[in-house]
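Chains shown are a subset, placed as in the full complex.
Naming follows writing order (A and B), and every chain is counted from residue 1.
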Amino acid sequence: MALVAPIEDQSASPAVRAIYDDIRTTRKTDYVNNFWKVLANDPAALERTWATVKQVMAPGSLDPLIKEMIYVAVSITNNCEYCIHSHVAGARAKGMTPQMFDELIAVIALASANNRIANGYRIEVDERFK
Amino acid sequence: MALVAPIEDQSASPAVRAIYDDIRTTRKTDYVNNFWKVLANDPAALERTWATVKQVMAPGSLDPLIKEMIYVAVSITNNCEYCIHSHVAGARAKGMTPQMFDELIAVIALASANNRIANGYRIEVDERFK
């Protein structure tokens, strides 16, 4: 059980309900996932987080699938079980193939190893990279 | 100063020198960066790390620029100064525009915030994501 109870549609305030509706419309689904229902306990947080997600994850110089995969990479590195599950699902829905997922994991693993090597030996940044 | 001295070409063993040459050829540059010169103190580590980098960062289902940006996302999350500098340089060389870099940072920041929200409230993974 989450540390606060999720808020379902029927007990949501009009403001919260309007955001749930926008989530459904934007994502073309009738499903609102637990993240939003729990966050709804803090309506201001719900509003600004959803607004940020809409803005940041929208198509831009990077397409939404790439953004989902970057989101997954951060979530794995921070070890957020919820976010890994929900954003792997999101990436798959946007077209991530099994091969792409394997390559994503492989890059994350490689970077994690090399991050520790560079930090461990305290390797100096090359002048040309600064 | 790194905790062990970088090994320059003139003092490298033939095996290490061969890897430096392969780095130069593969990357079409005459520059070998400090990461490899420090890692060369452990020739087996140099060899397997370079082989892994060549394999993992090569074109595949994900293109090399996307892989570089995922690498940067992990390096920022793990906070590896060396790796951020070297792989931002790598991503820019492969075509990352200022807009793409800004969007990359924005996704990383968003995911980091939401990772903490999900972990903090101990939000349960929706059945449909499992």
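The rule we apply is simple: a contact is a pair of C-beta atoms (placed from the backbone, for glycine too) under 8 Å apart; a residue touches a chain by one contact, two chains touch by 3 or more.
Quantities reported herein were computed from a predicted structural model and do not represent experimental measurements.
Here 2 of the identical protein chains are placed; the entire complex in the file holds 6 of them.
Criterion: only the chains that are shown with their structure count from here on.
Each chain gets one centre point, the mean of its Cα atoms, and the points for chain A and chain B are 21 Å apart. Interface residues of chain B facing chain A in the complex, by the touch rule stated above, are 1-4, 31, 33-35, 38-39, 45, 49, 52-53, 56-57, 60-62, 66-67, 69-71, 73-75, 77-78, 80-83, 85-89, 97, 99-100, 103-104, 106-108, 110-126, 128-130.
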